[in-house]
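With one protein chain held back, the other chains of the complex are shown just where they sit.
Residue numbering begins at 1 within each chain, and the chains themselves are lettered A, B, C and D in the order written.
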Amino acid sequence: MLEFHGVSKDFGAIRALHDVSFSVQPGEVVGLMGDNGAGKSTLVKIVSGIYQPTAGHLTFEGSREHIDSPAQARRLGIETVYQDLALADNLTAAANIFLGRELKYNVGPFRFLRHNAMNARAAELFAELKSETRADDLVRLMSGGQRQAVAIARTRLADARLILMDEPTAAISVRQVAEVLSLIHRLKDAGITVILISHRMPDVFAVCERVIVMRRGNKVADKPIGETSPEEVTALITGAKEAA
Amino acid sequence: MLEFHGVSKDFGAIRALHDVSFSVQPGEVVGLMGDNGAGKSTLVKIVSGIYQPTAGHLTFEGSREHIDSPAQARRLGIETVYQDLALADNLTAAANIFLGRELKYNVGPFRFLRHNAMNARAAELFAELKSETRADDLVRLMSGGQRQAVAIARTRLADARLILMDEPTAAISVRQVAEVLSLIHRLKDAGITVILISHRMPDVFAVCERVIVMRRGNKVADKPIGETSPEEVTALITGAKEAA
Amino acid sequence: MAETISGFSNVGRVRFWQKGFLASQSAYVLAALIVLVVVMAFASPNFLTPGNVSNIVRNFSFIAIATLGVTLVIITGGIDLSVGSTMALSATVTSLVLSGLAGAAVALFPGGALLLAILAGLATAAAVGFANGFAVAKLKLSPFVTTLGTLSIVRGLAYVATYGRGAYPTGPDKDLFLALTAGRLFDLVPISFVYLMILAMAMYLALHHTAWGRHVFAIGGNEAAGRLTGVPVDRVKIVVYMLCSLAAGFNGIIISGWLGSAPANLATAYELTIIAAAVIGGANLAGGVGGASGAIIGCVLIEVIRNGLVLARVDPYWQQTLVGCIIVAAVLVDRLRSLRNG
Amino acid sequence: MAETISGFSNVGRVRFWQKGFLASQSAYVLAALIVLVVVMAFASPNFLTPGNVSNIVRNFSFIAIATLGVTLVIITGGIDLSVGSTMALSATVTSLVLSGLAGAAVALFPGGALLLAILAGLATAAAVGFANGFAVAKLKLSPFVTTLGTLSIVRGLAYVATYGRGAYPTGPDKDLFLALTAGRLFDLVPISFVYLMILAMAMYLALHHTAWGRHVFAIGGNEAAGRLTGVPVDRVKIVVYMLCSLAAGFNGIIISGWLGSAPANLATAYELTIIAAAVIGGANLAGGVGGASGAIIGCVLIEVIRNGLVLARVDPYWQQTLVGCIIVAAVLVDRLRSLRNG
Partner (left out) sequence: QETYRFAVVPKAMNNPFFDLTRDGCMARAEELGNVECIYLGPVEHEAATQAQIVEDLITQGVDGLAISVSDTAAATTVINRAVEQGIAVITFDSDAADSQRTAYVGTNNKEFGVALGELLLEIKPEGGTYGMISGGAAAPNLAERVEGVREALAGSEWTEVPGSPTFSNDDIALAVQQAADLKTANPDLGAIVPVGGWPMFAPDGWRNFVDGFKADVDSKALALVVADTLPVQLELLSEGYAHGLVGQRPHEMGVVAMDTLLAIKNGETVDEIIYTGLDRVTAENVDEFLN
């Protein structure tokens, strides 16, 4: 459903992506791994419309798309958990989760917010993720893991066809990691495609069907999970093994 | 060398720490674990002088200390890797590493920066950490893992007696995780005390001698690593087991 | 901890002074204001006379409507320096149109000319706001420089439009115009105060009970995050700048009605006072924080200081110095809050 | 990619236009400035005459020194609205002391009275700066409100000091005073320009080659991070505000020397022009970005616009409008940079 055709991205002298091509099938869970600075987040940001490729193009569900803004990506059904979380610190967790898709009721021509309904739904989502996060706390006052839980909870509301998760489990605690992985399983069962970026080898091997490895902007491997091993992937990431 | 005596910390209605007492011996590596929002970072920030305890006090190297600012903590020889990294985005990696302890040379009464020396030393530190981070890049343009590498590299320059690391390996890639763990080993060998906060069970069990588990602001366990197991710690974190 | 809520054993009940209005900067500045009023009442017997109170109410309504608008802009993390000029240009246009239609037969019904004149004035303001908003949102120019530019452009246009002379409202609808701007409701409440209250209420509802208000706060808190999560950032910003200019324009029209004149230098340098009022009332220039009640409290405070010093017959050369001191003192009060809430 | 450096295979060589000055806003504004100069030179044959060029140089030096100071404050993420008032108060104090010492025998050596007078003026400025810095750094007040307060306080003091009249420098050292402020080096270069160049150079060195400068940038980039990593944030901020006030005070003294008068309304409303110059030159009000060369370029641009429009004999009523348009256009040029650098 998503295909990269020779995509490159330069930032001044830095070549963050170099001629990357791959494709993802509907309902697939693909792991994206690579060293720090390998270009994983840049790749995600190209799909979600933040960056434009310097060269190459991508197709989504068969048609060549020019994703020129995050709003456009959302319209296509692409939802993203960003590595830097993208939260408005001065709002509550519930407000962040519902940002851009608030629940409202009508009073004549006006549409007012359903505060209670949103808080209740947000609290439900956190309970589902087994996260110790309070829906009506300001995000500014939250711990690192609570912030990440807010970012993950957002995706639960979206009606997405492709979900990109950029290190969603970096800051969260053991028990929520398991919840996130089971969430990914459920998404897959619902036919939603997931691209998971993570530095945690066990997580990737637990949920992904295929793993793509990046090194210094190049794709160095693209293998079904069954045909590779953590050791091989580590070697690919560090550059000990050149390609596979 | 560091002792907590009944320390509590309230933020308005939130009790982030509740009557926490423990002590850390010189040269010890202690792991601090707990669910998201358990109060780990709050504890770190009390030691490093950002927050003042609401109740209780702490002693450092035997004497009761009132650590009322980060500068004071540094004077005592306490160095911290913060979870939110505390980097100045508009400066280069090298400038951040040397912030507050710049290398200078004298020209008459003036003291000018040794740009090249600082860049070279920073590049060395990144090489040591096996990190793909360029010393003269702006931190603003860096990937999440590169930023974390910068924060970790800072501690290498300090002449610290106690190093607090708040999730230092959250965003970094497999191979640097190994480097950070070996760094902690080296610190220990040099007689430096380390408190490591992490959600990665294997890491904690690999380097720590003792593990303290927090749950909703309370200390629920404090055990030598040999007397516990990942399963027990997980149970303590999630609250499945009440105390140990 | 006995009193916990919502299943989190480490969360107590929030005390009443730790939440809502009482925990806000506005509340502390309001306290400072009350102290000031008491002091002034002792310093000058004329201060609390009905006549003077009604003067104060009218005077602060004059800048308070514009302050509401500027507060919106400040919440998004922007700034609008062009409000003073916009007040002048809107007032000028309204007066010119009103006078121009005096002879013509366009006015289909009584008050028709006035309606057209006010619409023309507001349309001008909206155009200025659109220009500001477009430059800031779409061209991504710095709001400070952009609106400093429009400050100059718009003031220049007010001079050009009247060849420096300014305009004054005339024509058959003039009395209606005066009644609608300088009049008093039930012979007591200045009508500008009524407008202010209605607009403040609308702003409160919009900010706290609509999705649009959420978006305004989100943009101020983290614009990038807003953009990434589907908030129509550019549209919201443009609307905010337009509302700000409209408020300023409306305010300018009211002042010109009260003055019976729209001089081209009307409201010169008001922008700093207006922004100060917003900031004193708790709006944060870094974005993400602010509200209608704070804006009004800030305006009242500034007007009480000004009026009080005149009534207390302080040497005029010292007045300026004292105004500055009291402004700083008022924000200093807010530090108490931070100390108390840790 | 053949040309990689430092062992990173994904990093090419940085093109010359992608780094340093050429990649900065200042460079693009400089380009806009050059275009403007060429246009003006065609529009008015008198624009590039030596007399006019030297006028322009002198005029922008008058605000440029204060702009250097304000740029420092802006880099730390603050703002200083009190510069215009500080210019007036310093000039007033200097003139008063100079006149006061005219009769007295304190002057131990020739120029002694002048030295004392200038020191008194600068000490006044330093005191204002210290008050600003203390309020912002230690009391954590908003720089906007604090300096708006001092704007009013300091201006009030200038009025009080002279009872509204302003002061004139007189006394035996007056000629020396004039030579040191309004003179020309080698009968050609206005001496104020020489001061400007020396100060700009010092500022460049301090910002980019000392630890102090690093700290100034770090505070602007992330104040909390600076505090956590041992930067003496409060001290640096206080020094920055003091330097800003000192620069403004020095600037005020120079202007008053050139004018031969220190009116109490000297430099009224200059603060907005000065801040605009700093911002046009690339300083970012959000903090962390700015520099000496940009500040100067911003001042030159504003002065060239002003002077050019007069020389081009534009209708004075339109001039204000055009100034605004050109300011906006100048910052618009900077968008080109963002487009090119992606």
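By definition in this document, a contact is a pair of C-beta atoms (placed from the backbone, for glycine too) under 8 Å apart; a residue touches a chain by one contact, two chains touch by 3 or more.
Here the structure is a predicted model, which means the values were calculated and not measured.
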item: Touched by the hidden chain, restricted to displayed chains; value: C, D
item: Touch with the omitted chain, as defined above, among C:L115, C:V189, C:L259 or C:V333; value: C:L259
item: Candidates D:P263, D:G281, D:G298 or D:G324 - the one touching the absent chain; value: D:P263
item: Contact residue for the chain not shown (choose from D:Y28, D:F144 or D:Y159); value: D:Y159
item: Residue ranges of chain C at the interface with the undisplayed chain; value: 46, 49, 51-52, 55, 59, 62, 159, 164-166, 168, 255, 258-261, 263-269, 306-307, 310-311, 313, 316-317, 320
item: For chain D, residues in touch with the removed chain; value: 44, 46, 49, 51-52, 55, 59, 62, 155, 159, 163-166, 168, 178, 182, 255, 257-261, 263-268, 307, 310-317
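One rule holds for everything that comes next: only the chains that are shown with their structure count from here on.
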item: Whole-Å gap separating chain A and chain D, where each centre is the average of the chain's CA atoms; value: 47
item: Sites on chain D at which at least two other chains make contact; value: 8, 11
item: In chain A, residues with contacts to at least two other chains; value: 11, 14, 132, 216
item: In the complex, chain C residues that touch chain D; value: 81, 135, 139-142, 144-146, 148-157, 159-160, 163-164, 269, 272, 275-276, 279-280, 284-286, 315, 317-325, 327-328, 331-332, 335, 338
item: Residues of chain A touching chain C in the complex; value: 48, 50, 69-71, 74, 80, 82, 85-91, 95-96, 99-102, 104, 110-113, 115, 123, 132, 134, 154
item: Footprint of chain B on chain A - complex, ascending; value: 11, 14, 34-38, 40-41, 83-84, 130-133, 137, 141-146, 148-149, 167, 170-177, 199-201, 216, 234, 237-238
